[in-house]
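For this depiction, one protein chain was excluded, whereas all remaining protein chains were kept in their positions.
After this line comes subunit A, so read on.
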Amino acid sequence: MTSLAPPALRRSSTEASTGGRSGSVSWLAVPAFLMFVAFGIVPLIGVLVLSFTQWDGIGDIHPAGFDSWRTVLSDPALVHALWVTFLIMALSWAFQTPLSLLIGVYLATQTRYREILAVIYFVPLLLSSAALAITYKALLDPNFGLGAGLGIPLLQQDWLGRDNLALGVLVFVVSWQFIPFHSLIYQSGVRQIPKAMYEAAEIDGAGRLRQFFSITLPQLKYTIITSSTLMVVGSLTFFDLIFVLTGGGPGDATRALALDMYKRGFQANLMGPASAIAVILVLVGLALALLLRRLGGKDASESQMEGV
């Protein structure tokens, strides 16, 4: 008889608590869900619908079938914009990842002045892209900028007036701004690695370099994927920086997809084609995020701690 009592009691208590908890949790998700629907799903559907219409942003909206899509897909400017976007993405990834990885690893170790250095590294992250762009534009001005002011010929390039240089400057400024953020991610990733692994490696006679490549790097696999996803998908939406720094120029050398969309929609009043580009942006972003998750292995939640 006594053995029956506890289960009964337990059942009633679990029922109450799980029932209550799951109830409150689902209710709490409502605001976030509403926000996502209002600002994520609804505009997305709106853009999809608009891409099949003709609208100048002022007058009436007329259905136009596949006209906008035909215009956009047959326009060589789209291929160019995709290529520029890809270049910015690839170059800024290739530039940022090794640097932020190294800084992250360095910051995770116990070094003197680490805290002070960490604070200094994070300063660029506090600045807005528009402010950064205006500052860099002033510094790089060929006639009134840093190079002309200090009289250093090497710095007196037409930084934003030549195709490749302008793209390079863009990648540099993007990296300068976001390396601190990714360093922060890597720093916390490195700190999660159990000390025991390094101790074991040291006993086995592995040097620092070997430890880095055999322990730190493999252990950071998912951190790298997370950081890369943020970089790659984030670089699709670079707009403010490019808009202020180069305006897409010189010519159309830095006219990335997001900028192309803005110019078509809000400057040329072609909301249909602009919406089509927006849909393409969403699709490219989703495909890239999916691809990066695939690269991380089938089961991203699989443990790396086996045997520890």
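Convention: contacts are C-beta pairs under 8 Å (C-beta built on N, C-alpha and C of every residue); 3 or more make two chains touch, one makes a residue touch a chain; residues count from 1.
Here is the rule we use: contacts and distances are computed from a predicted model.
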Per UniProt, the name of the complex member that is left out, chosen from "Ion-translocating oxidoreductase complex subunit E", "Sugar ABC transporter substrate-binding protein", "histidine kinase" or "LytTR family transcriptional regulator": "Sugar ABC transporter substrate-binding protein"
Selected residue (touches chain absent from view) among A:Glu115, A:Asp158 or A:Asp204: A:Asp158
Residue of A:Leu132, A:Leu270 or A:Val284 in touch with the missing chain, whole complex considered: A:Leu270
Absent-chain contact - pick from A:Gly57, A:Gly149, A:Pro194 or A:Pro218: A:Gly57
On subunit A, residues whose C-beta touches the chain left out of the figure: 16, 20, 23-24, 27-28, 30-31, 34-35, 38, 56-60, 137, 140-144, 158-161, 166, 246-247, 249-252, 263-264, 266-270
